[in-house]
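The complex appears here without one of its protein chains, the remainder shown in place.
Let's turn to chain A:
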Amino acid sequence: MAASAVASPRVHDFKVVLLGEGCVGKTSLVLRYVENKFNEKHESTLQASFLTKKLTIGNRRVNLSIWDTAGQERFHALGPIYYRDSNGAILTYDITDDDSFQKVKNWVKELKKMLGTDIMLTIIGNKTDLEKQRNVSVETAEQYAESVGATHFQTSAKLNRGVEEVFLDLSRRMIEQADKQDAEKRALSPSSRSTAAGNVVLLEETPAAPIKSGCC
């Protein structure tokens, strides 16, 4: 396909937001993934709220920017500022805490409302090392994930179980989505050449000057 052939050398810059209640292990998860650390004091890591990772999937190069968000309830209203323009969202809950799973559901609803289907969702049940204290059953979670078009994973940041897969799967889906959007764009603009010469077009479209007399 012509579209993918042109797009393949392009580097994909993806923005991924981490959402979830406080203390579900969002930060540990990314730290484990990006730096393979858990709960260690490391001078080298200045902060864990913004991390990047470079991936190569197939022949595609992907730059992931992973944005951690504040999980406290009082900052809930700021969510839209964080997840604006993101390609993917990782919604984390603590398998020992049913409340955190309910929060995930809220987030999903909100994301769907604000961003529609453009954003790829991944739901994660973290802390599988605490299997004995599990409060959210795998079936419920998986069923729910399927119903909203998200993928579901079980991880343990502490034991480094399932972390890698989460990001790999999400990246793959984000690439697919990006290809789809590219194709749609192409379909909308009949020839790609006209967009390439776009600067000229831009000059010609003189804005229909909403003239306001500056009276004060």
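Going forward, contacts are C-beta pairs under 8 Å (C-beta built on N, C-alpha and C of every residue); 3 or more make two chains touch, one makes a residue touch a chain; residues count from 1.
The working rule: contacts and distances are computed from a predicted model.
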Name per UniProt, for the chain absent here [options: "Bardet-Biedl syndrome 2 protein homolog", "Rab5 GDP/GTP exchange factor", "AP complex subunit sigma" or "AP-1 complex subunit gamma"]: "Rab5 GDP/GTP exchange factor"
Residue among A:15, A:32, A:60 or A:103 touching the omitted chain: A:15
Missing-partner contacts on chain A, residue numbers: 6, 10-11, 13-15, 18, 22-23, 26-27, 31, 39-42, 45-50, 52, 63, 65, 67-72, 74-75, 77-78, 81-82, 85, 195-196, 198-199, 202-204, 206-207, 209-215
